[in-house]
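The complex appears here minus one protein chain, its other protein chains still in place.
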Amino acid sequence: MATTKMTATIIHQEPIGTGVFSMLVEAKAIAEQAKPGQFVNLYSKDGSRLLPRPISLCEIDKEAGTLRMVYRVAGKGTEEFSQMHAGDKIEILGPLGNGFAMKDGKAILIGGGIGIPPMLQLAKELSKNGVEVQVVLGYRDETFLDEEFAPFGKVYYASEDGNHGVKGTVMDAIREYGITGDIIYTCGPTPMLRAIQTYALEQGIEAQLSLEEKMACGIGACLACVCKSKEKDHHTNVNNKRICKDGPVFLAGEVEF
Amino acid sequence: MATTKMTATIIHQEPIGTGVFSMLVEAKAIAEQAKPGQFVNLYSKDGSRLLPRPISLCEIDKEAGTLRMVYRVAGKGTEEFSQMHAGDKIEILGPLGNGFAMKDGKAILIGGGIGIPPMLQLAKELSKNGVEVQVVLGYRDETFLDEEFAPFGKVYYASEDGNHGVKGTVMDAIREYGITGDIIYTCGPTPMLRAIQTYALEQGIEAQLSLEEKMACGIGACLACVCKSKEKDHHTNVNNKRICKDGPVFLAGEVEF
Amino acid sequence: MNTAVTIAGVTWKNPVTVASGTFGSGAEYSELVDLNQLGAVTTKGVANIPWQGNPTPRIAETYGGMINAVGLQNPGIDVFAKRDIPFLKQYDTNIIVNVCGKSTADYVEVVERLGDEPVDMLEINVSCPNVKEGGIAFGQDPKALFEITKAVKAVAKQPIIMKLSPNVTDITEMAKAAEAAGADALSLINTLTGMKIDVHRRTFAVANKTGGLSGPAIKPVAVRMVYQVAHAVQVPIIGMGGIATGEDAIEFIMAGATAVSVGTATFHDPMTPVKVAQGIEEYMKRYGVEDINELRGCV
Partner (left out) sequence: MNTAVTIAGVTWKNPVTVASGTFGSGAEYSELVDLNQLGAVTTKGVANIPWQGNPTPRIAETYGGMINAVGLQNPGIDVFAKRDIPFLKQYDTNIIVNVCGKSTADYVEVVERLGDEPVDMLEINVSCPNVKEGGIAFGQDPKALFEITKAVKAVAKQPIIMKLSPNVTDITEMAKAAEAAGADALSLINTLTGMKIDVHRRTFAVANKTGGLSGPAIKPVAVRMVYQVAHAVQVPIIGMGGIATGEDAIEFIMAGATAVSVGTATFHDPMTPVKVAQGIEEYMKRYGVEDINELRGCV
């Protein structure tokens, strides 16, 4: 699983929600290696912004050699990316992180907000593997990307304003709809991940949580993006795991965050 | 003579020599006010480069509301400008500086290297005023912009490699061709300006020298770009004149540089 | 919504002024910026007699900032008082005169001379890294800072702001010395001593060899020092160092500054000081902040 730094070409970009953009790039060497739950580093062209922006992979097309990233504009770096057009070049490093470990069990995919995009490629691959996929998507208000999940499984909604599905959180939706399964794969805001962690540990089912933290190198060298681990970590020799390298996907039972 | 900060639109840009570019922008408010020998500040879009690049005005079209800048790529800022295309926007402040004081006497316009561009608008306006214009252009090797002077007066050359006109400096050309006149207008590298200053003072003819120095504000506030003045300067109350505000054009007799 | 702040008894309509040396005495920028929209105008440093300043080049761009070694060129207090103060009095803003000198006597002379002038505050520059004879010598030794502050305060009729150098091991020690000597307010940070070498010409980018580093590049150092000083002394702080936006100003205010100065960013866009004042208002509207004073030191 070689990591590659390369110049990618933007094939298409469009807004798919308020401040949410979908960028498709050609990056063959990375696409060939990538799997669901991994991410890439995108680099700003502006000299005042030196650190990469880690962005999750929403879709991976190994044949076309393309990657799709769906991201929210959260600052000047992502704002810069959002203004790029087809044909523009962008520096990219990837694939990064471990990605989800795809299992055979009946799957509950839970995405919250900008944690939703990585669930799409996962849904696609699990479905292709013949796994039964259920998708729970949590939004504040406006939805995005949700329609694209339909081909791969049943989609449930939760929204803070109640306009889409259950009014409340993804956990409310799981309870409301009585969703059950053998394994949870999830990505989203920390409070949501904590609730799912608690739920999974209580229920005794496996949950793979994709965590987030401020990162610098993206490859496990700088130790910026750690989370606490229950056991002493093999690499760090302390109770810290590197989110960018050992994660971003961890089992509910192995991390504290 | 109001100074305006505005967003200009690039109408055309092309290389006209090795590392020398000609940029035409629409900047009506500035064009209306500008005169030969003045300059503008162009601002980089990259956050790592905060200081403006002062660029001389090569042509001013008040009717069309356009400005032409001919500049050499000397660093990352000018390199950035050189990569802009028609339709791109650029922040611009101007017109700045005093410009040349156009007189009636038989004129010798002397431009050296990237000091040549501001002489073009001057040649045009003097010629239009009915003044006899002689142009002396000094190059290292490759020429640029020289053909555009032809309509406004007789053009003489000096070049370091001798491939164009006299082998040597503009002063060599003046002596070689026996060029005489009532007034010298000049812009170019410091050694050239010093030679012309000496010559003009010896000959007792007026010489207007356009000086250069590292600048910050461009409007006379920061006192970065001073030159020594023979007399105590009225504004600074010391023997320093502000090149960006009191200049860039000074009489040969008033400055030491 | 209140944006007014009071520093040492002087009320500013908003917490924004300009950093000394970046704005002259306001005349040049007044063609581009409405000085009435600033809480105060801080002038370039003025000494008892005219100063020639350093040789050129005096400035160089650096990554996200610049270094300058202008060397406090100034026309001297007489011309300044006759010309620049009346000019600034035309505007509805406070006048802060930055005072520089090479000896205690120099500072005292200028401060005394300004006592009867219609200026609102005096900022004492004991931290310019570009003038050998004085300034910085006072700014890097707490005892010297205490003495100069005391000497200036003894003759001052206006509130005294001591401008601190960041080129010290412990900025709080300096702040405490100035406060103990009676300083009415502190401004920080002055520039960090820096150097740039032109590798193509094999020479220093500014003639003075070293210069003062300023601009957004140094903002984190400035915010840290403002925070430290705000926790070490009671006197109000005017924060500066790389402010280019309203949010930058809010950052300094949250760190503990009562007001802020905009400096280097003005060279990038002459409208910056006014845009910063507007940006502060936008921030307050967005987050429903009724009074800018609520945000001070809130982290």
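When the chains are written out, they are named A, B and C in that same order, and each has its own residue count from 1.
One rule holds for everything that comes next: a residue touches a chain if its C-beta (ideal position, glycine included) is under 8 Å from a C-beta of that chain, and two chains touch if they have at least 3 such contacts.
What you see is a predicted model, and the numbers here were worked out from it, not measured in a lab.
Every shown chain touched by the omitted chain in the complete complex is listed here: A, B, C. Across the entire complex, the residue among C:V168, C:I237, C:A277 or C:I292 in touch with the chain not shown is C:V168.
Of the listed residues C:P159, C:P216 or C:P273, the one in contact with the hidden chain in the full complex is C:P216. When the whole complex is considered, the residue among A:K5, A:K89 or A:R175 that touches the unshown chain is A:K5.
In the complete complex, the hidden chain is touched by one of C:P159, C:G194, C:P236 or C:G263, namely C:G194. Contact between chain C and the unshown chain involves residues 62-65, 67, 140, 167-169, 192-197, 199, 202-204, 209-211, 213, 216-221, 223-224, 227, 242, 247, 250-251, 254-255, 283, 298-299. Counting over the whole complex, chain A has residues 2-3, 5, 43, 47-52, 91, 93, 213-217, 219-227, 235-240, 245 touching the chain that is not drawn. Although one chain is not drawn, its touching partners on chain B can still be listed: residues 47-48.
Keep in mind that, in the parts below, only the chains that are shown with their structure count from here on.
Chain contacts here are complete: no pair of chains fails to touch. Here C is the chain whose Cα centre lies closest to the centre of all protein Cα atoms. Ranked by how far their CA centres sit from the centre of chain B, the chains are topped by A. Rounded to a whole number, the gap between the C-alpha centres of chain A and chain C is 46 angstrom. Inter-chain centre distance (chain B to chain C, centres taken as mean C-alpha positions): 35 Å.
In terms of their C-alpha centroids, the spacing between chain A and chain B amounts to 56 Å.
Along chain B, residues 47-49 each make contact with two or more other chains. Contact with two or more other chains is made by residues 63-64, 216 of chain C.
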